[in-house]
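Apart from one protein chain that is not included, each protein chain of the complex appears where it belongs.
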Amino acid sequence: MSSGGIKTEPFILNIGPQHPSTHGVFRVKATVDGERVIDAEMVMGYLHRSMEKLAEERTYTQNIPFTDRTDYLSSMSNNLGYCLAVERLAGVDVPARGNAIRVIMAEFQRLASHSMAIGTFVNDTGAWQTPVMWSLREREYILDLFEMTSGARLTCNYMRIGGVSFDLPKEFEPAARKVLARLKPYLDEMEGMLTENEIFIVRTRNVGVLPQELAINSSASGPMLRGSGVAWDIRKAEPYCGYEKYDFEIPIGYQGDSFDRFLVRLEEMRQSVKIIEQALDGLPGGPHSTQVPLAIRPPKGEVYGRVESPRGELGYYLVSDEGPSPYRFHIRPPALINLSALKAMTVGGTIADAIVVLGSIDIVLGEVDR
Amino acid sequence: MEGFGPTFGFYAMSALTLVSAGGVMLSRNLLHAVLFLIVTFIGVAGFYILLSAEFIALAQIIIYVGAISVLVLFAVLLTPRAGRDNGETKMALPGIFLAVCLAAVLAFVINDTNWATVATSPELTASSLGEALLDAWALPFEMASVLLTAALVGAIMLVRTPEEEAEDALR
Partner (left out) sequence: MSSLVTSNWYDIRDLSNISRDILEGLANVLPHGVVYVLAPVLGFIATFILVVLPSQLIVGVYGERKIIGRVQSRFGPNRVGPFGLVQPIADSIKLMQKEALTPKYADRAIMWLAPIIFVAPCVMLFAVIPFGPRMILANIPVALLYFVAVSSMPVLAAFMAGWSANNKYSLFGAIRIISMAVSYEVPLVLGLLGIVLFTQTLSLQDMVEWQRHYHIWLIAAEPVAFVLYFIGVGVELNRTPTDIAEAESEIVAGYLTEYSGMKWGLFYGMDIGYALAAAAFGSTVFLGGWSMFGLDHWVPPWMIIIGKTHLFYFLFIWTRGTLPRLRIDQLMSFAWKFMLPVALFNLLVIATERMIWVQNDLADGIVYVFAAVNIVLALAALVFWSRFLGYRPENTPKKPRMVREAGGYVPLPTGKETR
């Protein structure tokens, strides 16, 4: 861009793999002119661990820990998606108690993941770790619950094909209710502090707008899609694990900017609290999983099973050839597909806006690179 | 100005100013030249302090070091990398000729001036400066501010992009 004789030229800024705000090892080659971004090219693959190839050597049950480590911030949802896909392929039924426990764990995982997402997003707007500390404080209580049931905080490896691995211990329900009681005033506090904070609004409103058409055309899902005003949630559209029994709503944004996505995530946390309460109230008795052989051999065929993970539609595509290992194991990562709209959202804004937009998409590199 | 202190201060300030002025001329890197210029400005402010004109000295630092140097730095930032060499230039010979002429004129003027020193230095406080600016010299003061406003508006007009001009023409 040159005017009246002053010749300026754009230069390439590497928002590089090592950066405090790219949520992992992710590289964006941004071409900037002054402070405006005119092009953004993504370079991914720094965390590629070839999980899909390794999964072809292991049995179906041995693949469950792999799914933990793709999206390491929402391991329960990953396990759930995979087990759902295998159960559809093998025709295994899950008992009612198993389904209820699955729903409780998935919704707690959504709470944990969203609180981390909100914390780091507000942190990216510059508030020097204060929101991160507050959100992680709540997440710690949820992770304690996970440790109580599955033995691990982050990579839980809890779901099995046919149900869950362990039943809920008897101190789970009072602890869970205590956590939910803590969470409600925390959500009110975050809402009160942030939705009327002028600096926050001016940093996130009309920043990174994703129009409805573009959201659908680029296969966005999850809070990105709902923030742009499209009412699509797999829990409502293709219910699994008994979600049709619970009464909840899905929040929709207005115009698809970062502020809308933030509002959608905050409201989803409230709805998750509602779902968990309903599930805990109506927890049925009975077995927590059906017995399946250790090296299950599903019949020949292919299946695509999807769940609503905190980041969007997490899908597993499995092809079976009646062996103990899958012939093809492919993960449809929501973060990667959501990132395809990054260029459209960042071009025209400043670098500070690009960081805010990246924070609002909520990516996890384990999932993007697998 | 008697006494060891002011004399030492005078020689120190002149050394500083002359050395950094030499650095402005002689350094290869344009940015180093700008930094030497800043030191020269500070040296001149030191002279003002020696003359007991503290207000002028601090005004010199605020305006020259704080604002004009920033302006020069921005100008240096906007020149492309190739033009940032402070070295050889085609204007060297005419420059030397002009410098010699100027030095000769100054030498004659300094020689012919009657450097009578006054017994008491005039009182130059901020309030007397303010009274002078708004009372006796009000017209030049106002004209200077009009000139600065014109320069400000002119600078903004010069750097507008064609899109902004078109947008304003529409309104």
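By letter and in written order, the chains are A and B; residue numbering begins at 1 in each of them.
Everything that follows uses one rule, which is that a contact is a pair of C-beta atoms (placed from the backbone, for glycine too) under 8 Å apart; a residue touches a chain by one contact, two chains touch by 3 or more.
Note that the coordinates shown come from a computational prediction; the quantities given were computed from them, not determined experimentally.
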{"item": "Which of A:259, A:316 or A:329 contacts the chain that the document leaves out", "value": "A:259"}
{"item": "Identified contact with the non-displayed chain, of A:62, A:155 or A:197", "value": "A:197"}
{"item": "Contact with the hidden chain (one of B:51, B:65 or B:133)", "value": "B:65"}
{"item": "Omitted-chain contact residue, chosen from A:68, A:87, A:107 or A:353", "value": "A:353"}
{"item": "Listed residues A:45, A:126, A:151 or A:282, member touching the removed chain", "value": "A:126"}
{"item": "Those residues of chain A which, in the complete complex, touch the missing chain", "value": "11, 13-14, 19-21, 35, 122-130, 133-134, 137, 191, 195-203, 205-206, 212, 226-227, 229-234, 236-237, 249-255, 259-260, 263-264, 267, 350-353, 355"}
{"item": "Touch residues of chain B, complete complex, unshown partner", "value": "4-5, 29, 31-32, 35, 38, 54-55, 58-59, 61-62, 65-67, 69-70, 73-74, 77, 125-126"}
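Everything below uses one rule, namely that only the chains that are shown with their structure count from here on.
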{"item": "Chain centre separation in whole Å, for chain B relative to chain A (CA means)", "value": "60"}
